[in-house]
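Only one protein chain is missing from this complex, and each of the others stays in its spot.
For reference, chains read A, B, C, D and E in written order, and residue numbers begin at 1 within each chain.
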Amino acid sequence: MEQLLELSYALDTFYFLMSGALVMWMAAGFSMLEAGMVRAKNTAEILTKNISLFAIACIAYMLVGYNIMYPAEAVSQYWPGISFLLGADNTTEAVTAGGDDAPYYSGMSDFFFQVVFVATAMSIVSGAVAERMKLWAFLTFALVFTAFIYPLQGFWKWGGGFLQESGFSDFAGSGVVHMCGAAAALAGVLLLGARRGKYGADGSVKPMPGANMPLATLGTFILWMGWFGFNGGSELKISNVEEANAVALIFVNTNLAAAGGVVAALLTVRLIWGKADLTMALNGALAGLVAITAEPLTPTPLLATLFGGLGGVLVVFSIITLDRLKLDDPVGAISVHGVVGILGLLLVPLTNTDANFGSQLLGIAAIFGWTFFASLILWGLLKGIVGIRVSEQEEYEGVDLSECGIEAYPEFTKPGI
Amino acid sequence: MEQLLELSYALDTFYFLMSGALVMWMAAGFSMLEAGMVRAKNTAEILTKNISLFAIACIAYMLVGYNIMYPAEAVSQYWPGISFLLGADNTTEAVTAGGDDAPYYSGMSDFFFQVVFVATAMSIVSGAVAERMKLWAFLTFALVFTAFIYPLQGFWKWGGGFLQESGFSDFAGSGVVHMCGAAAALAGVLLLGARRGKYGADGSVKPMPGANMPLATLGTFILWMGWFGFNGGSELKISNVEEANAVALIFVNTNLAAAGGVVAALLTVRLIWGKADLTMALNGALAGLVAITAEPLTPTPLLATLFGGLGGVLVVFSIITLDRLKLDDPVGAISVHGVVGILGLLLVPLTNTDANFGSQLLGIAAIFGWTFFASLILWGLLKGIVGIRVSEQEEYEGVDLSECGIEAYPEFTKPGI
Amino acid sequence: MEQLLELSYALDTFYFLMSGALVMWMAAGFSMLEAGMVRAKNTAEILTKNISLFAIACIAYMLVGYNIMYPAEAVSQYWPGISFLLGADNTTEAVTAGGDDAPYYSGMSDFFFQVVFVATAMSIVSGAVAERMKLWAFLTFALVFTAFIYPLQGFWKWGGGFLQESGFSDFAGSGVVHMCGAAAALAGVLLLGARRGKYGADGSVKPMPGANMPLATLGTFILWMGWFGFNGGSELKISNVEEANAVALIFVNTNLAAAGGVVAALLTVRLIWGKADLTMALNGALAGLVAITAEPLTPTPLLATLFGGLGGVLVVFSIITLDRLKLDDPVGAISVHGVVGILGLLLVPLTNTDANFGSQLLGIAAIFGWTFFASLILWGLLKGIVGIRVSEQEEYEGVDLSECGIEAYPEFTKPGI
Amino acid sequence: MKLVTAVIKPFKLEEVREALSGLGVSGITVTEVKGFGRQKGHTELYRGAEYTVDFLPKTKLEIGVDDGQLDEVVNTIISTAQTGKIGDGKIFVTELVNAIRIRTGEAGAEAL
Amino acid sequence: MKLVTAVIKPFKLEEVREALSGLGVSGITVTEVKGFGRQKGHTELYRGAEYTVDFLPKTKLEIGVDDGQLDEVVNTIISTAQTGKIGDGKIFVTELVNAIRIRTGEAGAEAL
Partner (left out) sequence: MKLVTAVIKPFKLEEVREALSGLGVSGITVTEVKGFGRQKGHTELYRGAEYTVDFLPKTKLEIGVDDGQLDEVVNTIISTAQTGKIGDGKIFVTELVNAIRIRTGEAGAEAL
């Protein structure tokens, strides 16, 4: 029996680690997606941002963020208190004691799984502010966001805070991760302004096509794959029949929601413009994934497909609308993760009888409110102190030269053209 | 004991899900391979096709394809009957009852593993018809192929149909998946014709070099990695010593067959032309993988290497021969998956004493015959009704502009040159 | 109990296979990293080298290398003796006998895990000699290196040879894999010389920027992900609480060391030159990973971050220093894997009380000495017999044309410019 | 007829094109070029090694014009392409012996 | 000597080159250019926003010819590059003061 418990602990830990590795892989997905969707002259910089924000998120969350989000003992339902570094892992005795309270996977594997989530949230931000935000201001924001802003609202829900108590339901993070990242992005975009030349005085929208569509597609496939870890791992346990079935259903639903998102987005753009804009299909896949993330377990596969499809339609209209509002988001991050994240949260009560619209709205308001305003203040401080936007000349020549000193494709393009 | 059965069920389910995730990843592999092997002006469109066909395959197979391939009760050995959507998963009781009939992994995980196979088969088609086929005609074909054409022949073998009864042996799908996809591709290529300018009136072959070799190489590596799931997962069970050993041997043989394919293809082109054509080495790796897929378990590692090497030699000659026959296949899909798929099936009896050449030939004939003619009729209908080929002008300017309205690399190339 | 042992065997085997698949994936990482860091005209050739060396390594190690490294019975602590091919796998009886000597994972899974390590070591070499080394001379070197040079020193440590006995400590291969590969690379670079035009007569260094930064970044992320298999799998067992905790800690430390490397390298270049050179950040990530590889289990997460950071600082100075010494290494492989590999080995005694500096120095001397001189002789022979360097004209036009006959990006760049 | 060859800063292209269209100029041929002149290049950095990029991206316009239109074309280019900062570029004028429209074979001023 | 500058549709390049080789023209210098003229660009779409691509890809040929060869060179270009559809391009002829072969230093007609 003890050996069985140990083996079960090992399996759940391994499942957690593999899921975490898949979510870590999403960092590559965001990098490629964003690198493909910006212009060539801003590509090296967005890559630098992506790999650096991932590194910063990992360190900040280890130092303090994890403890804020999952405090040993919270001060209150609203404020967890602060402590530092990671504690010791479970002992064999504690595990083999058995019973409902016995730990059933390694605490370190839990940290690993959680740390890649905060990095995901932060990755959402980089795309929306691409092509004009200063590198070091951005990285400073990343530090505070991953150490504090994200963990606090994460505590409210997953760390046992008031949102958890209120019945707010968010299985794998349509709100806690995706909408949270989008809220920070929106605050940044508002203070930053649009890329120069993006919107004409006459209200016209000037396209600034992404330089590398295969990269953007690769990024989307990576994210799709990584999402199996994101949603599948969020079941937190696989070691019995019921849990194994649950994880399997989550894989199926996650996959079908993405599929539904692609098809719906593609048909939508086809109907409106008669062309099959690949970038919208890619956003559709991601929208499908975000839409199902709040509840990938209770819908049937057919419903999951439809929910994903809803996300795919919504994201197209959201992207056009944001452009009308002159909110310039080069990769569509606010639409994909924010607008569709809200959709995902509102869909939960349709299939999950434990959820209700009131709590969902409360959760949306709390997460969005906190993240948006905290971010707005932080971006504002950065703007006042060091500036968050590169100069006109730097923007014209591309931030690769001014921030990184290198070009992403030195032989394929001519600098400054 | 019950807990042991549950744990075992969980492990097998997890193994299945991980294998399925690796096979899903192959969709990215095909996308990158094909995007790298076409010309820049047709790249966005082939990416659109790839992500859309994957989405369509997942939905069509969920709606009806899976039930056709694995019917609860088949009407006959030739015709499974039709039913819709997915059933309920196994109960804990059924699992813990134990015995030979007890389910040992989640039914949903089975669906997940199977659905990525049908997407693989469909991905094979897109490469062969690249650079000239209409997007929406192609996607319509994908819908019917994944809902019906593929599942029916899949039923004949893996669903317990007449090929299974006849002793036809195809472990992971050299025939059911790869040759099936290639047969559909061949039918399409025949009705579609070659790319304009590909073959001179004097019988000369004009090369149309792929635009992005790193992408093609990345795609090959992705496929190579994903194949561990493809073949390794096809053992269907890992939870005891014998099965674990089997899965491990399959990993080793799969890897070595690919290695053998690379080396053999590279030496072949080196001997013939004195240069090391990278694209042939890539096709060699895939040929090695296809060659071992029909039977990755009974050969020794040394034999697996040699079988893969045979595939690597064959694929080079097959590609040249198809060009002589003016069958234009930009990525070599028909050679890799079709010609070498047949080789793989014919190699089975050499090491697997349960297999015989007669049954293998029957299987080849049945799968090829059905898929080829059903596809020919379907392509023919599409050709008659909506047309399957873009106009001369569109082909000249590239299908990215006419079908997707965007360019894949707007800053690297000049449109229309 | 027997079933429990079987299940445990299955889990450990599965864990090994997944880890191996992740390490296999590193081959794609090296390919992309190197393809991104060379100039466009040498890209197809470096891709050809990478996929071919992986194939050759797999075959050579299966034929003889594995037996040299892990002999059934070694002739002596210095010389293992020679035998060929792979033996039979464990029987169910042997496993279920239980006890300390009973095998607990499949032998084939062990081979699979080991074979991807030798391929990793060889991949390190290709980057350092890029853009000027002849393809077939390189592949010949790869054959001997993977069949013999690497396995012999591997035997000294991991096969139970004298380094193991001496107390030399190298958990996952900072020395056995990384520094070994770097030593072979250094010998090659010395005999090969720098790329033409790289160093001015006046001591100036002419930059030759890599053609594709997104690829280089993708490669780094792939390596980062694969490293979870590399280090995580090197624990060799996961099936009880203690081992599961260990694997989880290794994941966490590996990830944080990479993160520390990125941040430290980025701050270093920022302080020195005021710009955020992306390629240095990428090298920083890899340096962090190499630094922790010798001992990812005993440091705390905080220490792991700092050790990684040390690696990140060191790699920047090492790269500049090698350039001052006119040792031309286009991707920084010698610095990342060699210089930082030594750092990693020397850090072990700080946290692992079983290790001491004397043994660490002995290990470094033995591995470096053997690999460097054996490689020097082999490169020297190749230079004398077939030549290892392409002609001036070929180097000017790019090795893609002379060695592969194709261009990597035929539409993006103009040949010869 | 004259051939006007103007080397300008790339971001001025659209403005110049519009101004010339306004004059009734019906055709322009544009080439991406690199210019070397009084304006100095910038320094880049790669893996610790600095280097100067001497050549700056410029855009070259070639316009065949009738003699009567020459002055207004030249003046329009000057006024729209001018930023007043170094590197604004040059205009070269050469004599055209003939001009032909390939589609119709028309020659001389009608061909422009 | 004359310098013939022809702007043609890119896919006609190979045909024109062969025809000129047939005439004994021994050298051509080719540049990828963008043309603005009567032929209108096309509309593309990106994420819901439409935009017009005004400039069309064209190919420019420069050929130094002896006075005696001028007419047949011009006529050959017209006849091979003509499709009759708008956008076929232009030919400009300018006077060459001199032509020199760098390899040998030869000047004048022998240099061509």
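In the analysis below, a residue touches a chain if its C-beta (ideal position, glycine included) is under 8 Å from a C-beta of that chain, and two chains touch if they have at least 3 such contacts.
Because the structure is predicted, anything quoted here is derived from the model rather than measured.
K.L.:
List the neighbours, among the chains on screen, of the chain that has been left out.
P.N.:
B, C, D, E
K.L.:
Which of B:A74, B:V205, B:L267 or B:L350 touches the chain that is not shown?
P.N.:
B:V205
K.L.:
So which bits of chain C touch the chain we can't see?
P.N.:
Counting over the whole complex, chain C touches the hidden chain at residues 396, 401, 405-407, 414-417.
K.L.:
List the residues of chain D that touch the chain left out of this view.
P.N.:
Contacting residues on chain D, toward the hidden partner: 2, 5-8, 31-38, 54-55, 58, 60, 74, 77-78, 81-95.
K.L.:
State which residues belonging to chain B touch the missing partner chain.
P.N.:
Output for chain B: 204-207, 209, 269, 272-273, 275, 277, 279-280, 316, 319-320, 323, 332.
Everything below uses one rule, namely that only the chains that are shown with their structure count from here on.
K.L.:
Which chains sit in contact with both members of the pair chain A and chain D?
P.N.:
The shared contacts of chain A and chain D, listed by label, come to C, E.
K.L.:
Are the two sides of the chain D and chain E contact the same residues or different ones, given that same means over half of the numbers occur on both copies?
P.N.:
different
K.L.:
Tell me which of B-E and C-D has more C-beta pairs in contact.
P.N.:
When C-D is set beside B-E, the one with more contacts is C-D.
K.L.:
So how far apart, in whole Å, are chain A and chain B when each is placed at the average of its C-alpha atoms?
P.N.:
About 32 Å, centre to centre.
K.L.:
Could you grab the centroid distance between chain B and chain D? Build each centroid from C-alpha atoms only and quote it in angstrom.
P.N.:
Centre separation, chain B to chain D: 53 Å.
K.L.:
Any idea how many Å lie between the Cα centroids of chain D and chain E?
P.N.:
Computed value for the inter-centroid distance: 18 Å.
K.L.:
Among the residues of chain C, which ones contact at least 2 other chains?
P.N.:
In chain C, 4, 7, 11, 18, 209, 212, 218, 273, 275, 277, 279, 409, 412 touch at least two other chains.
K.L.:
Can you list the chain D residues in contact with two or more other chains?
P.N.:
Chain D, residues with two or more chain partners: 44-46.
K.L.:
So which chains end up touching which?
P.N.:
A-B, A-C, A-D, A-E, B-C, B-E, C-D, D-E
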